[in-house]
Every structure is written in C-alpha cells, then in structure tokens.
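With one protein chain held back, the other chains of the complex are shown just where they sit.
What follows is chain A.
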Amino acid sequence: GVVPFVALLLLQRRPVAGRALLVSGSGCPSHGLCRSNVQEQTRRQVAVLNATAQELFSLYLKCQGEPFSSESDKLCNPGGIFFPAFRVNRTSERKEVMVAMYKLFAFLNASLGNITRDQEELNPMAKELLERLHNTTKTTRGLISNLTCLLCKNYNIFQVDVRYGDSSKGKSTFKKKQQGCQVLRKYVQVIGQAARVLLPHLSPS
C-alpha cells in the first residue's frame, strides 16, 4: 500500500496520468479485511466528507485572509485547474461509479496532501484548519482503501488510470493559496454529487 502512494506522490511533480497499482501482489487481499460491510463503510465515508466539505472550504478561505475571504468567487474558480471528471449518475453502472470514485479520491488524496503541506508552511497556527485537512485526508485514504477492496473483490480491477493535478511546490504564496481554494471549491461541488450518486449504489439492500 505504501509503494503505490510513494509512486503517486512522485508523479505529482507534473500533471501526468499515473497508473495506480491497487494491490501489491496478484489477486485481491486474502486476509479477510475486505468484508461485506465495505459498501456501507464507503457510503458512510462519502457522507462524512460531504457533511464536512463546506465547513472545510469556509475555514480555508477565512484562514487565507484577504483577498480570498472576500473574493473567493473570482479567485477560486476551479476552471483554471485540472479536476477529475465525475460524469456518472444514479443510473450509471456500479462498476463505472466505483472507478470514477477511485479516480476522484486518488486525485483528492494527493491534492489534500499538497494543500496540507502548504498550509503547515503558510498558516502553522491555524490548528483547526490543519486538523480538518488532516481528518479529510485520513477519510480519503480510508475511502481509497475501501474502493480498492470493492473494485478488486467485485470486479477484479487491479489497475486504474489516475491523473493528478499540478504540484504547488515552488509556486508563490498567492498561487499556493489560490490552487488550494480552487481544488477545495470544486471538491465541495463534486463530493455532494458523489454522495447523491453513491446512495442507491451502496445503500444496504
């Protein structure tokens, strides 16, 4: 599990497509941790992210100060960044939904890592923001783990092409803050959509 993440992080130096190796060996994890409750767990994780996304974004804006706290509509337009498309709906095939989810959260996991790193440097005293970023990142990692289980166990999918955004390393303070707010603003939109799409697919039968 560590190896693919390291590989992914290295690949973030430029927006390139990466091939996420979902499992470390051939076949699905055989130690019984991929259980039947994984679907419900995934749904709860998406619900948690959806419930906390707006608060995270609002707190992020507040902590960046001006002009972000007052002109977020102009500055945080996600049109200028890459964000994985999430073009599935409730009627889409479950497998398609799972793959789209995986791509989305793999991207988010990497992006949140960037944002957290930048904020630790730019706003080290913003304890609540850092805590929320940390919790969101943890939940995202857990979600990736569960999606890996679902894709592997239900659909024998071991590899998914993932595309990541630009790294913020080396950019100016303003650019770092802006990239962060663009990602989070898009995240708020997409997570709500994901929660709506996911519900029928992962509701307890």
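Operating definition for what follows: contacts are C-beta pairs under 8 Å (C-beta built on N, C-alpha and C of every residue); 3 or more make two chains touch, one makes a residue touch a chain; residues count from 1.
Operating definition for what follows: contacts and distances are computed from a predicted model.
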**Report entry** Which of "COQ9 C-terminal domain-containing protein", "Somatolactin", "Dolichyl-phosphate-mannose--protein mannosyltransferase" or "Interleukin-6 receptor subunit beta" matches, in UniProt, the chain that is not displayed
**Finding:** "Interleukin-6 receptor subunit beta"
Requested in this report: Out of A:45, A:64, A:114 or A:167, point to the residue that touches the absent chain in the complete complex.
Outcome: A:45
Report task. Quickly run down the residues of chain A that touch the omitted chain. Result -> 1-2, 22-24, 29, 31-35, 37-38, 41-42, 44-45, 47-48, 50-52, 131-132, 135, 138-139, 141-143, 145-146, 148-149
